[in-house]
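And now, chain A:
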Amino acid sequence: MELRARDLSHEPVIVQIEDLVVETAGKTRFPVLKGVSLNIRRGETVCLVGESGSGKSVTSLATMGLLPKDALVVRSGTIRLKGENLLALSPSAMKDRRARDLAMIFQEPMTALNPVMKVGAQITEVLDLHSRMGTAEKRARVIDIMEQVHLPDVQRIYDSYPHQLSGGQRQRIMIAMALILEPALLIADEPTTALDVTTQKQILSLIAELQEKHGTAVLFITHDMGVVAEIADRVCVMRHGEILESGPIREVLEQPKHVYTRALLGSVPSLVPREARDDASGASVIAARNLGKTYHTGSFLGKKSQVRASFGVNFDLSPGRTLGIVGESGSGKTTVARSIMRLIEPTEGQILLDGDDIAHLSPSAMKPKRKKLQVVFQDPFRSLNPRWTIARSMTEGPLNYGMSRADALAEAKRLLKIVSLPEDALGRYPHQFSGGQRQRIAIARAVMLKPDVLVADEAVSALDVSVQAQVLDLLAELQRQTGIAIIFITHDLRVAAQICDEVLVMKRGEVVEQGPASRVLHQPQHDYTRALIDAAPGRFWDFAAGKPLVA
Partner candidate 1 sequence: MLSYIFKRVLSVVPVLFLVSVFVFLMLRLTPGDPAAILAGDNATPETLQRIRDAMGLNEPLLTQYVKWIAGILRGDFGTSLISGVEVLDLVAKRVGPSISLAVLTIIIAVLVAIPMGVIAAWKHRSWVDYLVMSFSVLGFSVPVFLVGYVLLLVFSVKLGWLPPQGFKPLSAGIAPFLERAILPALTLASIYIALIARMTRAAMLDVLNEDYIRTARAKGVGERRILFVHALKNAAVPIATIVGAGFALLISGVVVTETIFNIPGIGRLTVDAVLARDYPVIQALILLTASVYVAINLLIDLSYSLFDPRIRY
Partner candidate 2 sequence: MTHSKTLSMKAGLFASVFALAAGGALAETTVTAVMHSDLRVLDPVITTAHITRDHAYMIYDVLVAEDETGKIQPQMADVTASDDGLTYTFTLRDGLKFHDGAPVTGADVVASLQRWGKRDTGGQMIMDVTASLEAKDDKTVVWALSAPFGPFLETVGKQSALPPFIMPARIAQTPADQAIQEHIGSGPFKFVTEEFQPGVGATYVKNEEYVPRSEPASGYAGGKVVNVDKVRWLTMPDSQTAVNALQSGDIDLIESMPVDLIPLLEGDDTVAVEKRAAFGFQTMGRMNFKHPPFDNPKIRQAALLAMSQEPVLAALTASPEYYQVCGAIFGCGTRLESTTGTETLTAAGNPEAAKKLLEEAGYDGTPVVLMQPTEAPTLKAQPVVAAQQLRAAGFNVDMQPMDWQTLVTRRASMEAPANGGWNMFFTNWQMSEVANPVISVMLNGRGDTAWFGWPDDPKIEELRKEFIAAATPEAQKAAADKIQAHAMETVSYVPLGEYNFPQARRTVLTDMAPTPVPVFWGLKKSEE
């Protein structure tokens, strides 16, 4: 696999956006897009890449004519589709163009389909609106497109509701719906972000396949450089409503001109595992022995059922080292994290903290142990009590363990400095900070108690890639200074590669592979691990270095 390098200059320009300016509606106009221009040729894929708030989704919605009308308005510019200015069309004419000439698929396949309509009907609706086919003909056409997107058991799925399908299947339905009338332009707004990597890979190749077949122009919006490397012909890097840089994919990846692009590429974690560190002490600070959790559901009348959320987890972790637990959604990795934290009580096995089994301790017996075990959660917006000042949140733990308020505050100040936040942050509330800052506060709060073990549950997944890098650096720095052991739960192999000494790969509650990061990521033994690594987008490219990876 390598970067695309097709010459499409002979193909006609399908869509041409010129100087598009979008502002917020109302009296105080705030510019959201400040003169965006781009064009896409037939059969070409243009990636709009940028972090949150860069304006990439607004560009796509403006093109579809779907801007929320009481919030955002187009001030100036043109959007030409096959020469026709879409912005000048009447609402009903625009409605007519949608699906026929330009179509869109969205990020969340879980919510983008109407939950109360059968999926076949939802695809058929497009034909109802834009064609005059007979019922049988419509059905045949729908079945055909469903087959084109490689859905299994098409006849059954035709009569299914969205909730009866998997995420990948739903996204295929979305694609079928978008492409059934063979529009000239397909806008894909983060269509794979919510999917697991293995599904993501399938969807990306499906889009490429259909593009090839129908010559569709694709505007692909993503924040993921890996995805960009997989599919883009050309890239436009956006920030703050402007396109900073655009060009053929290879040009942008190899010789980024803009400093922001360089920074962005530099923050993409590499899939190359970190250099192995010596296990200095050898003594494990925390260990799991055959740990498992089974949920029992059902009531006295209903059938009883069991869900084995996780089982057979074993590991040893010594101070100063990091264990990664990697898996897709539903793999049970979070259950393991919560069991270790004793936020839930495991149903089998042991958790040895400094050699003591804490798996079944009562809340009061657990209290002295909690000091040594701290946690950082995924969502920085929910992990701090919004009603408490930072000072109150940070001192909560130490006060629980009898530290004086003054000492706790002094310690909080010291740690804030370490996580690069100003001292006056103490008096402020969480909403006054950005996501990255909050996550750093959450980390500082966790280390206030000088724990031996820190569990980071998807602690960087909700962050933009540049912020992600900062937080990972911070964790590494803390580990270097304090010798804390870190259990890092993630779905992202790149992140795992970057910071883990050891990796434990989970699938459906079960550990399928376990070992030093370098070995697991380089010479995966299990098929699943291999599939995961295979599916990691852009794995052939070293973004920081701007060159292909040599395996």
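If you want to know what made the cut, all candidates are chains of the complex that A comes from, given by their letters.
Throughout what follows, a residue touches a chain if its C-beta (ideal position, glycine included) is under 8 Å from a C-beta of that chain, and two chains touch if they have at least 3 such contacts; residues count from 1.
Everything quoted here is computed from the prediction, not taken from an experiment.
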| item | value |
| --- | --- |
| Identity of the candidate that touches chain A (this complex; choices 1 or 2) | 1 |
| Contacting residues of chain A [partner candidate 1, same complex] | 64, 66, 70, 92, 95-100, 103-104, 106, 108, 111-117, 125-126, 129-130, 161, 163, 174, 177-178, 299, 301-302 |
